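Have a look at this one before I ask anything.
Missing here is one protein chain; the remaining ones are kept as they sit in the complex.
What follows is subunit A.
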Amino acid sequence: MNRRELIKTISVLTGAALVGGELFLAGCRERNEPIFGEHDIAFFDEVAETILPRTNTPGAKDAEVGKFIALYASDCYNKMQQQTLKQGITQLNDASLKEFKATFVKLSAEQKNVLLTNVDKDAKDHSRNNTTSPHYFTLIKQLTLLGFFTSKPGATEVLRYLPLPGGYQGCIDYNGETAWS
């Protein structure tokens, strides 16, 4: 997977330039103490799985996307972005309690989908009016896409991957298959 191409698509899909993308193209800071703990990772996993669920192919949890979000946000986000993401965990749980009387991870898959579909609308509205400080859900969604499609399950079992391709063909019929990773 070519990172530059992936980043461009992620920006279109989330309606905002990839946050920390300049660092994903450039570099990340190696940190000794993690900013996000096991609970946060489990939370990210649930959100990510709602965005990219397991179907007949692997989903976000299979790809350990929660772990990737925690690592990337720790090492490649600035303090403001990290703060937005941390507060996002609280904000999403608050919205969940308000709507369904339970914290987010306790919701059914259907409830999670409904809740996040609404949050996604808010995030896109936010991005249209505010290009400097991103919405927390934009951050999670971007890192979910980035982490998933560069993971082994995402790159090889959802997208198509041939480690030793051979037989390049320039112009063939396309019948709805998934993209080459």
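As a working rule, a contact is a pair of C-beta atoms (placed from the backbone, for glycine too) under 8 Å apart; a residue touches a chain by one contact, two chains touch by 3 or more; residues count from 1.
We adopt the following convention: contacts and distances are computed from a predicted model.
Colleague: Look at the options "Chaperone protein HscA homolog", "Choline dehydrogenase", "Homoserine O-acetyltransferase" or "ABC transporter permease" and return the one that UniProt uses as the protein name of the missing chain.
Modeller: Not shown, but named in UniProt as "Choline dehydrogenase".
Colleague: Quick one: which of A:41, A:69 or A:116 touches the chain that's been left out?
Modeller: For the chain that is not drawn, the touching residue is A:116.
Colleague: Provide the residue numbers of subunit A that touch the chain removed from this figure.
Modeller: For subunit A, the residues touching the absent chain are 1-3, 5-6, 8-9, 12-13, 23-30, 50-53, 55, 59, 71-72, 75-76, 113, 116-117, 120-121, 141, 145-147, 149-152, 155, 158-159, 162-174, 176-181.
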